[in-house]
Each structure stands twice: as C-alpha cells, then as structure tokens.
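All protein chains but one are shown in place.
On to chain A.
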Amino acid sequence: MNVEYFSEGLECLMYCGLKLSPEQRILIENSLIVLLQENRFSGMYFWGRITAVKNDYYIAFGYTNDCLKDRKYFYSVDQYQWQLLPFVQSPKIFQATILAPEPFIGDPSLQTFVKLDPTFNIVANQVVSIGRPEVIKLKEEERLAAIVFIISEESAICPRGALYKMVDGRVIPNQMFRGLNDLQIDNLSYYQLYRLPRNDLKSNLSKRSDYNYAIDFLDTIDGVIPLSQAFSLNMQRNERISIIKSCIWLGMTFFHKLGSRKHGFLYLGNGRKNFDLLFMY
C-alpha cells in the first residue's frame, strides 16, 4: 500500500478485521517517509505485518526505477528502524520456508533447523528409492525474506491499468490511471498480479479483445490456480470499494476504490500458506 495515502488505505483495508494501532500507524508512516527520503526511492509501499511470537515483523518496500524488478524490501521489529531484507536465491531456503512448522519467533538472527520432505526417485528399473530427508539450517531473517517474496509473488494485486510498461521496458505506476469503472470493478479479470509476468506476453494479451501492450502484459488473477478459488471478491461500503482477499495466503487483503486511482494490498497474518484450500470449498 502506497505511503502517499497511508491512513486512507488502512481505513479501506479494515474489512479484513485488522489494522494498526495509532502508535504503529504514526511510527510506520513517518519512518517510511524518512526511509523513502534516505534511499531516494520514487515510491514507498507498506507491505504488511507477519505475526511472530515475541515481536511482529513489519515489512515495507520501495523502488527507484522499476516497480516490479528492483523492489527493495525492508523489515522492522520496532516499527521505526528498517533493515534491508536479504535477497534469497537458494531454492532450498524457499523449500524450507514453506515447510517450516514453527511460527516466527521475532528474532531475526535466530537459526532453526528444518527437515525437508524426503525425496522419491524412480530409478530406471522401476524401483522407487527414498532419499533421506535433508535438514536445512534456516536463519529467521532469510525465512522472512523468502516468505515475503513468495507471498508477494502469489497474492499481491493491482487493478488493470495501474502499472504501465514504458517503451524501454521499465514498469512504473500509471499516472493516467483513473480507476476501474462500475462495470469492471467486480470482475476478477480486471485485476493483475503485482509481479513480473510469468505467462507468455501473447497469452496475456490474447485474453482480452481490447488489449493494450503497455498495460496487459501482467498476469490476471482470474487465471490463478485453483481457478476461481484463489481469490474472493467482495464489494463494501455501499459497493464503492472492492475488497479482494487471497484464499491461498489468508491475511492478504487488497482494496480498490471505484473510479479512483487508490488501491493497495496489505498482508496481516502469520505467514502460513493455506494448504487445505482445495478441501475448503
């Protein structure tokens, strides 16, 4: 959620039941503005909170050039001192993050050991060999970075037209964006995932007849698997705000105001994926 309209955004996101207490709001908003200034970002966003046992983690991100590619994530335990989240590359860390059974503790330097699932290999002669479950050393800071990355990859949303791809390939927020209209706002195909597109550009464009190269390069959320079960859309406040909640990452909420450029997503949760999703409909 953009820091530009921080309080207003929080009000709109209250439909998930949670928000920030006044002290948190003041601390976060102002410290993020400071962070924006210090790092010379062109945009600063509050990402959300991951509940831990002792201290909660607050996450924010900013960008200078490209709002998809060079996002820099920060975390904070005390809501005003922000540290850069490490960039995680190892797939093992991601695997361990998904599997880690214990909740977050609240100490970034804490190290835990996570047992991965055993691997099954089918050897040439049809014999299945079971690999020993690997044990991974997981630092909580890395785990946090990985979970933030996964969550924002899978469930961060923006309305169609909010991001604009320039001729040189950079993606920036669209200044001309005036919001979705009456007919578009309750349609899931008008919302896009806030990440670098994974689908082919052609397949994304061919989804709609009025395609626009600069806008429709992102993946839309109506194609997220499980189809039509991954997100739930509600209209609130006299049907003027659309609220989209992710069912995969419970706690991820998105709002968009009808006919206004204001939109944003916020994650307030314990960082657990909903693995039971397919049984829950």
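Odds and ends about this structure:
Here is the rule we use: a residue touches a chain if its C-beta (ideal position, glycine included) is under 8 Å from a C-beta of that chain, and two chains touch if they have at least 3 such contacts; residues count from 1.
Convention: contacts and distances are computed from a predicted model.
The chain not displayed here is annotated in its UniProt record as "GH20165", chosen from "CCAAT-binding factor domain-containing protein", "Mitotic-spindle organizing protein 1", "GH20165" or "Tubulin gamma complex component 3".
Note that of A:47, A:94, A:164 or A:190, the residue touching the chain absent from this view is A:164. Looking at chain A, the residues touching the absent chain are 11, 14-24, 27, 51, 53, 56, 78, 99, 101-103, 164, 166, 172, 174-176, 182, 212, 214-215, 232, 234-240, 245, 247, 250, 258, 269-270, 272, 275-276, 279-281.
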